[in-house]
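Below is one structure, written out as structure tokens; the observations come after it.
Complex shown without one protein chain; remaining protein chains in place.
All chains are identified by letter, namely A and B, in their written order; residue positions are counted from 1 within each chain.
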Amino acid sequence: MDEGERMNEMKIIIPKSTGSMLINKTGSWRSSRPVIDERKCTGCLICWKFCPDACIEPGEKPKINLDYCKGCGICAEECPFDAIEMVREEK
Amino acid sequence: MTIPSEELMCSGHKACQGCAGTLAMRYALKALGPKTVVTIPACCWTVLEGEYPYTSLKVPLFHTAFETAASAGAGISAAFKAKGRGDITVMAWAGDGGTFDIGIQALSGAAERGDNLIYVCYDNEAYMNTGIQRSSATPYGAWTTTTPADNYKSRPKKNIIDIMVAHEIPYVATASVAYPEDFIRKMRKAKGKTGTKFIHVISPCPPGWRFPSNMTVKIARLAVQSRAFPLYEVEDGIYRITVNPKKVIPVREYLMAQGRFRHLSDEEIELIQKQVDERWQKLLKKVEESRE
Partner (left out) sequence: MRMVLTGNHTAAYAAKLARVEVVAAYPITPQTQIVEKLSEIIARGELKAEFIKVESEHSAMAACIGASAAGARAFTATSSQGLALMHELLHWAAGARLPIVMANVNRAMAPPWNIWCDHNDSISQRDTGWMQIYCESNQEVMDSIIQAFRVAESVRLPVMVNLDGFYLSHTAEPVEFPDQDEVDKFLPEYDPEDKLDPENPFSYGAMAVPENYARMRYNLHLAMQRAKRLIKETGAEYGRRFGRYYDIVDPYRCDDAEVLLISTSTIASTAKDVIDAMRDEGEKVGLLRIRWFRPFPLEEIRKVAGKVRKICVIDRNLSFGFEGAISSEVKAVLYSIEPRPQVYSFLMGIGGMDVPPEEIERAIRRTIDGGAEEFNWDLKGLGF
């Protein structure tokens, strides 16, 4: 393909992003992870409400997505029932 | 659930652990819904949202130059109006630098013209994206890299709410990420109005304010409970306090939870308490006067 043909074929590349940052598994950032004590958890979902990474799945009981959890600890701090404990990651 | 369940911001973004700015965006988009276009000038969100070609928002996001959140937003809003798409909500989303300092001209211009957009300032009280330099939103007494040892911020925080109220726009409000229901209610109220709406969200920043990442929401709550950052709205000139702390906490507790105030002497803390009390009284007066 010569220069002229290549220029005709050339698509316009604008700086647009259509992919999702879900490919970025931020779970590798953390040094501690939240562990929910199912017995104390009432399913109030306050942890889900205050997660800056939107990585807690709301349901009957919350489920934390460890692929993305950065271990900030807000959920543990905010839980009114002391049902979340931050446990140090081994390694 | 006390707030909408749909997530329009996904995980995987590059924000620091415990970032209030992302909590704020999460709530704002829950309030506005998917028919929203966001414009973001240079700020933390510019970088944390993702890297080409990936994004962490599920609504259109237009990156724009530092000073131009309000002016680009005005242009987007005008285009939608011209094309008969006035049903799309335009939200300008800027940090304190892009709102109080470099972006204030464009913001004032848009407000004076009444351009139809919701302007949200997520305020972490310094130029955090570039490494914690002071802005005019940095509060009195705070440490930043440009107000370091013995040279702490000596001027008061610019009163952006008074400035915006002076523009006689339909809606001005403060919010805190510790009170998402209040924030979402205010965003929805703003959405229901035509013209320029301004919401100022206090966004505690763990690395910038020097506190452990799990304390973000707690500090955003202390800000309100100590009256350092009252939650109120000004709707067509009428002031209304929306969260009245039942148990008022001394501002010392709010300040000492943050490393950036660690150096304050007792006298300085007393002075700050006095300033907080005075401002609260002024606010009460405005509430009373505007009720007539």
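A few remarks follow.
Following the convention adopted for this analysis, a contact is a pair of C-beta atoms (placed from the backbone, for glycine too) under 8 Å apart; a residue touches a chain by one contact, two chains touch by 3 or more.
These numbers come from a predicted model, not from an experiment.
Judged over the whole assembly, touch between the missing chain and the shown ones holds for A, B. Touching the chain that is not shown, out of B:Arg113, B:Arg155 or B:Lys274: B:Arg113 (per the contact rule at the top).
Among the residues B:Pro34, B:Gly131 or B:Gly192, only B:Pro34 touches the chain that is left out of the figure.
Considering the whole complex, the residue from B:Glu51, B:Glu253, B:Glu270 or B:Glu289 that touches the absent chain is B:Glu51. For the chain missing from the display, the contacting residue among B:Ala72, B:Leu231 or B:Leu264 is B:Ala72, taking the whole complex into account. Counting the whole complex, the residues of chain A in touch with the unshown chain are 7-8, 10, 12-18. Listed for chain B, the residues touching the missing chain in the whole complex are 34-37, 39, 46-47, 49-53, 55, 57-65, 67-68, 70-83, 88, 105-106, 108-109, 112-113, 115.
The working rule: only the chains that are shown with their structure count from here on.
The distance from the centre of chain A to the centre of chain B, each centre being the mean of the chain's C-alpha atoms, comes to 23 Å.
Touching chain A in their complex are the following residues of chain B: 1-3, 5, 7, 9-15, 17-20, 22-23, 26, 49-56, 180, 206, 212-218. For chain A in complex with chain B, the residues that touch the partner chain are 15-26, 29-30, 45, 49-50, 52-55, 58, 65, 67-68, 70-74, 76-78, 86.
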